[in-house]
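What you see is the complex with one protein chain gone and the rest in place.
First chain written, first letter: the chains are A and B, and each begins at residue 1.
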Amino acid sequence: MKSAQSRIKSISNAKYGYLFIIPFVVVYLIFHLYPTIYTMVLGFTDCKGLNNTNWHLLKGNIFTNFQQILQNKSFQTSVKNTIVIWIMNFIPQISLAMLLTAWFTARRITVKGQGIFKVIFYMPNIITAATIAILFHALFSYPTGPVNDLLQRLNLRDGSYNFFISKPASKLIVAFIQFWTWYGYTMIILISGVLGISPDIYEAADIDGANGVQIFFKITIPNLKTILLYTLVTSLIGGLNMFDIPKLYLNGGPDNSTKTASVFIYEQAFSGKYLYNRASAASMLMFIVIAICSAILFYLMRDKDAAALAKLKKQERKAAAKRASTQTWR
Amino acid sequence: MSKTSYDEPKSAKGPAYYGYKAFQYIFLIFLAIMSLLPFVIMIINATRSRSQIESHAISLIPGKNLLVNWKVFNGKSFNVTTGFLNSVIVSTGATFCSVYFSTMTAFAIVAYDWKFKKPFFTFIMCVLMIPPQVTSIGMYQFMYSIGMTNKLLALIIPAVAAPATVFFMRQYMAGALPMEILQSARIDGAGEFRIYNQIALPMMKPAMATQAIFAFVSSWNNLFLPLILLTDKKKFTMPIMVSQLNGDIYKTEYGAVYLGLTLTVLPLFVIYFLLSKYIIAGVALGGVKE
Partner (left out) sequence: MKKALSLLAALSLMASFTACGTDKPADTPASTPDSQAEVESSTEESSETPPSGDKRELKVWAFTTEVPGMVTKYMELNPDFAAQYEMKESVIATTDGAYQPALDAALAGDEVDMYAAEAAFILKYSQGEAAKYAAPYEDLGIDVDAKIKEAEIAQYTVDIGTNPDGKVVGLGYQATGGAFIYRRSIAKDVFGTDDPAKIKEEVGPGWDKFFEAAAKLKEKGYGIVSGDGDIWHAIENSSDTGWVVDDKLHIDPKREEFLDLSKKLMDNDYHNDTQDWQEGWFADMAGTGKKGILGFFGPAWLINYTLKDNCGDTFGDWAVCEPPVGFFWGGTWVLGAKSSENKEAVGDIIEWITLDTSETGLQYMWANGTFAPNEDGTPGTKDCVASGVVMAKSDGKVDILGGQNMFDVFVPANQFANGKNLTPYDEDINTAWRDQVRQYTSGQKTRDAAIDDFKQAVSDKLAIDAE
């Protein structure tokens, strides 16, 4: 598409390319990269104690903090919890979001009033997580909270159930809150992805007589891969950083069962003995875990994705040439 | 062509079709109730007395204790207005910074050819992964050493560099920004900044609206960084204030706690239901691309 014209212009244009990224780069360097490296460096120091500014690089074994963190049972538990809670929330979340996307974008059996449903489903996401955590804490409170009240009124239980002391129940509730706040968001992102797929492809499929289910699995999902990847990666990163809900719902308890890596890091760095160095080491380990997870995901999805994109582009080009209607879709 | 494809469902409207529809709607209504019920309980309990809540914490009939709860709540040192204003300042500032400058960065990537363009975009893809939490310790130490703790600005400026928004805007722009229009504007003698502000920005409105909403919400809901950076009560944002509702000074009066939660949420409800049209529309418009 690019014409010779733009290539001629590109020399003078390059200047503006650099100019326009200056704010991003400057702020990034100062407020993001520098703190990142600062954190990294702190992991190798003896920096602990409230607002300690007089710290030194460790002498001897420079990886002491990292070794201590790796052996720290609470840290191990917190990483495990983070992953378990994320999976417990993400699988139902993405499944439900996909189902709703399929329904709301179905071209044959349309759902009436879907605007209202979308608004309602997305709503929990807009509400402050802190409010939600405390609200759910109140809802599940023992012995006289709304949920216990409901269970007893419906004769599902004789006495109250102490949700706050049961480890599985606490994990499940935190995962549920996450699921409940985020499925609407995921749904909206997926719908926008589906709407982005060229209608010509669907028309071609219609001509071939594909049914709704076939269209969804053979056309929608393959074409949605970029968006799915985006959702998966952002949700994974968000999930690995889960903080507000577990922190405010039960402060990581009971018995560390809802303590996530972020809560652990916060507790190490900003309460108790202010072990900044250990917390920094934990942060960096989490960072590595996140980086590896993301890299694997990108790698797994990259090739097929690129192929799909190329296919899509080809298709689009043909559509642009107004020959799509005669094209068959396999 | 299209006629044949739309004939099909009409002939398929048998009992199976209606059964399917019924299931669909029941399920959707169930989800809607699930999304709304906690808020309904919250609002209703905000009007009930402590003893009512203690005997039956769930009820669909509002009580008459709103005023009493308000008095109790007001007696605590909890300033909703301050928190709300601080949150508005931070979220608005952060949203503007994030959307404007991210779009600008994305524009630089899409509209111009420069040597480090590809590496730069790859870099953004990489730093997309770095969550603020893992760098918070360095962030705190840094902000502390430059005296930026307790400054709302400390929560706004970093939003200028929002890799996720840049990524999204680039994806959108790559499909929706016609280079020809930019070229013709150039031929007409428009400067590059004018092209960005007056031509490119307006064309990006739908995507920007969507991103603005997401940016606003995530900034509004952010608890971690404010909790670390703000200690002055006058500077507290809403989430910090809410987090204190859990404390024992409020525990005794559940009606007041529910009322406090309701107060923090009500303005959001209003804004959300006013803006929800734009969310749906933004999403729908976003679909025209590519």
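Some points to look at:
Methods note: a contact is a pair of C-beta atoms (placed from the backbone, for glycine too) under 8 Å apart; a residue touches a chain by one contact, two chains touch by 3 or more.
Computed from a predicted model, the values in this text were never measured in an experiment.
The chain that is not drawn here is touched, among residues A:24, A:44, A:75 or A:243, by A:75.
Of the candidate positions B:14, B:119 or B:189, contact with the unshown chain belongs to B:119.
Contact between subunit A and the unshown chain involves residues 29, 33-34, 37-38, 41, 49-54, 72-75, 141-145, 160, 162, 164-167, 248, 251, 253-256, 267-268, 270-275, 278. The chain not shown here touches subunit B at positions 51, 54-55, 76-77, 116, 118-120, 122-123, 144-147, 149-150, 228, 231-234, 243-244, 246-252, 254.
Keep this in mind: only the chains that are shown with their structure count from here on.
Computed centre separation for the pair subunit A/subunit B is 14 angstrom, with centres defined by C-alpha atoms. Taken in their complex, subunit A has these residues touching subunit B: 1-3, 5-7, 9-10, 13-14, 16-21, 23-25, 27-28, 31-32, 34-42, 51, 53, 96, 103, 108-109, 111, 115, 117-132, 134-139, 141, 144-150, 153, 180, 184, 188, 191-192, 194-198, 203, 206-207, 226, 233-234, 237-238, 240-241, 243-244, 247-248, 262, 265-266, 269-270, 276, 279-280, 283-284, 286-287, 290-291, 294, 312, 316, 325.
Touching subunit A in their complex are the following residues of subunit B: 1-2, 5-6, 8-9, 17, 20-21, 24-25, 28, 31-32, 34-36, 38-39, 41-42, 45, 53-58, 101-102, 104-105, 107-109, 111-115, 117, 120, 127-142, 144-145, 157-158, 160-161, 163-164, 166, 171, 175, 179, 183, 186, 192, 196, 210, 217, 220-221, 223-224, 227-228, 238-240, 242-243, 245-246, 254, 257-258, 261, 264-265, 268, 272-273, 276, 279-280, 283-284, 286-290.
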